[in-house]
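Just dropping this structure here.
Here the complex is missing a single protein chain, while all its other protein chains stay put.
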Amino acid sequence: MNKKKIINDPVYGFVTIPSAFIFDLIQHSYLQRLRFIKQVSMTHLVYPGALHTRFQHVIGAMHLMSLAIDTLRNKNVPISSDEEEAVLIAILLHDIGHGPFSHSLEHTLIEGVSHEMLSLLLMDKLNEEFDGGLSLAITIFNDQYPRKFFHQLVSSQLDMDRMDYLNRDSFFTGVSEGVISFDRIITMLNVEQGELVVEAKGIYSVEKFLIARRLMYWQVYLHKTVISAEQMLIKILYRAKELATEGHTLFATTALRHFLTNKINHHNFLEDPRHLEWFTRLDDTDIMSALKEWVNEKDEILRTLCRKLMNRDLPRTELRNTPFLETEVDLVRGKVKAHFDLEDSEIDYFVYTQVIQNSAYDIQHNNIKIINNRGCVQDITEASDVSNLEALAKRVVKFAISYPKEIGHPLDEGNNFS
Amino acid sequence: MNKKKIINDPVYGFVTIPSAFIFDLIQHSYLQRLRFIKQVSMTHLVYPGALHTRFQHVIGAMHLMSLAIDTLRNKNVPISSDEEEAVLIAILLHDIGHGPFSHSLEHTLIEGVSHEMLSLLLMDKLNEEFDGGLSLAITIFNDQYPRKFFHQLVSSQLDMDRMDYLNRDSFFTGVSEGVISFDRIITMLNVEQGELVVEAKGIYSVEKFLIARRLMYWQVYLHKTVISAEQMLIKILYRAKELATEGHTLFATTALRHFLTNKINHHNFLEDPRHLEWFTRLDDTDIMSALKEWVNEKDEILRTLCRKLMNRDLPRTELRNTPFLETEVDLVRGKVKAHFDLEDSEIDYFVYTQVIQNSAYDIQHNNIKIINNRGCVQDITEASDVSNLEALAKRVVKFAISYPKEIGHPLDEGNNFS
Amino acid sequence: MNKKKIINDPVYGFVTIPSAFIFDLIQHSYLQRLRFIKQVSMTHLVYPGALHTRFQHVIGAMHLMSLAIDTLRNKNVPISSDEEEAVLIAILLHDIGHGPFSHSLEHTLIEGVSHEMLSLLLMDKLNEEFDGGLSLAITIFNDQYPRKFFHQLVSSQLDMDRMDYLNRDSFFTGVSEGVISFDRIITMLNVEQGELVVEAKGIYSVEKFLIARRLMYWQVYLHKTVISAEQMLIKILYRAKELATEGHTLFATTALRHFLTNKINHHNFLEDPRHLEWFTRLDDTDIMSALKEWVNEKDEILRTLCRKLMNRDLPRTELRNTPFLETEVDLVRGKVKAHFDLEDSEIDYFVYTQVIQNSAYDIQHNNIKIINNRGCVQDITEASDVSNLEALAKRVVKFAISYPKEIGHPLDEGNNFS
Partner (left out) sequence: MNKKKIINDPVYGFVTIPSAFIFDLIQHSYLQRLRFIKQVSMTHLVYPGALHTRFQHVIGAMHLMSLAIDTLRNKNVPISSDEEEAVLIAILLHDIGHGPFSHSLEHTLIEGVSHEMLSLLLMDKLNEEFDGGLSLAITIFNDQYPRKFFHQLVSSQLDMDRMDYLNRDSFFTGVSEGVISFDRIITMLNVEQGELVVEAKGIYSVEKFLIARRLMYWQVYLHKTVISAEQMLIKILYRAKELATEGHTLFATTALRHFLTNKINHHNFLEDPRHLEWFTRLDDTDIMSALKEWVNEKDEILRTLCRKLMNRDLPRTELRNTPFLETEVDLVRGKVKAHFDLEDSEIDYFVYTQVIQNSAYDIQHNNIKIINNRGCVQDITEASDVSNLEALAKRVVKFAISYPKEIGHPLDEGNNFS
């Protein structure tokens, strides 16, 4: 047979499924589940096009990995077909442990179990099912393979994961600031002493990539309306779990009910396989259908929060560069308490303070290395004399407070440029 | 205040909300509901990017309408600001009566109630709420306004609805064949004797628009996997309603339960306002959460169909230009009956025959009119001597049969080019 | 060395030069000359962006050829590295015999010597210089290689030449109707019994390609202002050669002078190598600098024509579907003769009649073949039952008359939709 399966991807056009084994993996319910998990959870409330899923993302990242492998081979970097398939599988599965609205879930329905840990559990389970066919992929994913560049292509400051999600999130949000020249960067990749490097004339493209990433953080991922909606979802799930624990019966799909009524931490996942099993049945639909029904729930707090979220009556959020003073927070809390006639213990459901931060380039881990015409390798911040990359390594920290719009503007808003 | 609300749309960039009244309409829960109704229902099973919603579509169509109004005013067509707002509202609300997976719903949960009729009911309700502010918009929508071109911009063979959905469906599916030069067509619009016309040099763009539409029909809207998945959904909803009517209790959100347990036709909608009320609470989430739960339902047929749909184990579909013979259909039904051990009455849940058809240009209704340099108006098929538009007016009919893959290829597939 | 030379192409992004030998060919002055020959000669007078050159085109076509070779190899079509380099060279050199404003030149400065013939002469010369390194490429170019598909990739109704020029001319003119999904078509290519075929699901992309080509013909290549400007250039060069032959000294670069003062036909090219040598020094600059200077030439006809062309005072052109009657042409000629006070013999310099024609698909030569899922091969017009490709095979003929605007509109213009 000389045909290849093809997927239409609006970002890259045709994406070819590279092998029959990878095709079978994609068909597996663990991967199909990602069709129903949005990549950027609540962001569509601000950017209506941002409904794309983790499924699309992992297919796209796998496509970029193919391009990177082709480039490296063209530059005479030897890559065996086993290595090729393994690194393609590693990127394909890198997000498999994400649940619906991951960030919110990890703080509520499950207790501090990271998606990375769940990914590994699921990869191991798949490896069993597929008779060890994923072993090399898992070795690369865990950075235990001697040829470091394979892991760096999967996970580093210039990996195919980031390259796809920036591109894709930019495409679907319509925030053109995030568009990156992935093809130019990939064309400039090379391997030196087993590590991934970028050829010198790609330095501008990499710089633009780092800047695009920073802009996407502040315009999309940390957008104040987005973070307040996500905070609201956390409070809703927390309240629901509280009620369920107290014995209230809430509307829920079976999978969601499992996580509402059981206390599940890292340890439980390892001990009882049913938790992982139910986890693989959970997607955005379970959460969204519950939110819809809970707008008529008896509990006033749960009902109020769900109504607000479903009607897009989101909190007002103020961002600034210095922490909010205790007196300011108290002022806000007081107004909210009075307006909604709340107990002290209930105020936290409506007033949220957060610290948000981002640095575009982390100079200390997995630096991006540039190789010049004479084969000399340097960190990108040293290699570039026309750029201002050091500035990108600076961590930016901002402080946020969110509260219901009903109480007006209790604080002088200060300098708010977001 | 000199600021305008802006929505980021990946297809057109920034879309400006044209007025405060329109902003209020968009905030209304009837419009917000469209955020959770996918434009092309099950198509994402074939084109993973096609998750865009009717909300995005109506915002986009409103944007194109603004551009069209600007163009016409620049050509000295007098348009009052009342007329402008009305035609913008008309296009904004044109899809408001769509339910989740409309096509499937109209044949099952409600009995032959068209989305057009529901749109009108909802517009009237909104008009009441907004003290008659939608009256002119409704007049235009119903084609009762004397200046015909306003209605033609909302609904005709070259309306802003089609122009947006072709563009948008093409963008999100990644099927670039559907891309149209909407800006070129809009720039070429004019009004002659109260009717919409296209200036002669826009003829090639219109031709390409018609061809793009035809290609989208055969590559997307009538894609054989898409139509078989939609048929499967119809069968699921039909079975669920059957069971609910017989008194079985199925998992369902309250809104969905209302439509599963009540028999609701056109007449009922007019008589009892609760039906319309529940209708406005129904979106894709209600259907999807039910499908997910029903994979563990007691009823074997419902359970089997839901499992197949959720696992993307979709029927094999054959398309051809001549009807399938009774003997062929019987052969297929026999194999399915035997393989799944079905009663005669149950075969229809697994074997579907359909007739699908499309013509790119309907020469008999609402023709597209071309105006030449000397002011003479003609139908586009007559005006174009270099084109082959007559061919586009031909209706293409195809015949489909779908059945579970488990039974192999019982028929000689014939010439299958889709 | 593991670096590859890269060219930035605005149409495709990075284009990699596939080998050192091809790099040397590109550096040769024969190829570099194409940097100064515009792809679509006078078209920039109508579409100001259309200044792209034959150099860009051949690099682009070579890039598409690389993609096609990759696709075919992925489908297990065996292609040796010699064959690969040869077919890349064949497409790279396919336009090497084009002179500046080829069409105009072939009718004036040289007598009926086609660019195909000049291409072959130049390829032979290069083959000599490069010690036979182009032999296989020339064999493929001449369709003497047994594996037909190589020649078909270079020259057929679906070759890389057409695919690049449609894309490129569309990109630089801004006529988006010409955009084609080259990547989709290339992905669908395959080889069956040594011939190029397209897989069935690529049929819509091919159809759109044919339609795009037709639209580009009528909107760009045969645009009435473009064809009249080109006709004017022919008349100018004809007049200049006439004057030079009579002994007038005209401003000219040395290369242009060679062709103005010598009568050079096919035979002469073969006999005297100096003609070919001077031909390789001729580009758009030679023609344009002469036109600029000749606006002050003594000869009134030459001066007038050059002034009109340089000031973009182009003839009025009427197009219609039936030939202009002798009486109509005489009427126009009479008015022009009187207005410009011309001799009978001089009228032809100002009044041009032309027959222009195009068919989108030539059903009789080098058909496009479709292969279906079961391996059956058919002509595209037979394979497609939803399309109207037969209509595209119809030859469209139009008749044009051009004359100076000074005489107004002597004819009733008839139905003019271009």
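Per-chain numbering from 1; labels A, B and C assigned in written order.
Keep in mind that, in the parts below, contacts are C-beta pairs under 8 Å (C-beta built on N, C-alpha and C of every residue); 3 or more make two chains touch, one makes a residue touch a chain.
None of these values were measured; they are calculated from a predicted model.
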{"item": "Omitted-chain contact residue, chosen from A:119, A:139, A:254 or A:372", "value": "A:372"}
{"item": "Sole contact to the chain not displayed, among A:205, A:253, A:280 or A:402", "value": "A:205"}
{"item": "Which of C:144, C:193 or C:254 contacts the chain that the document leaves out", "value": "C:254"}
{"item": "Selected from C:293, C:348 or C:382 as touching the chain missing from the view", "value": "C:293"}
{"item": "For chain C, the residues touching the chain missing from this view", "value": "7-11, 13, 27, 29, 32, 35-36, 44, 46-49, 51-53, 55-56, 59, 171-176, 251, 253-255, 281, 283, 285-286, 288-289, 292-293, 296, 311-312"}
{"item": "Footprint left on chain A by the chain that the document does not show", "value": "176-177, 179, 181, 184, 200-201, 203-205, 207-208, 211-212, 214-215, 218-219, 321, 370, 372-374, 376, 383-386, 388, 390-392, 394, 396, 398, 413, 415-418"}
{"item": "Interface residues of chain B (partner: the chain not displayed)", "value": "2-4, 6, 13-14, 16, 74-77, 183-184, 187, 190, 199"}
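Quick note on the criterion: only the chains that are shown with their structure count from here on.
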{"item": "Proportion of interface numbers common to chain A and chain B (over half same, under half different)", "value": "same"}
{"item": "Length of the line joining the C-alpha centres of chain B and chain C, rounded to whole Å", "value": "43"}
{"item": "In chain C, residues with contacts to at least two other chains", "value": "184"}
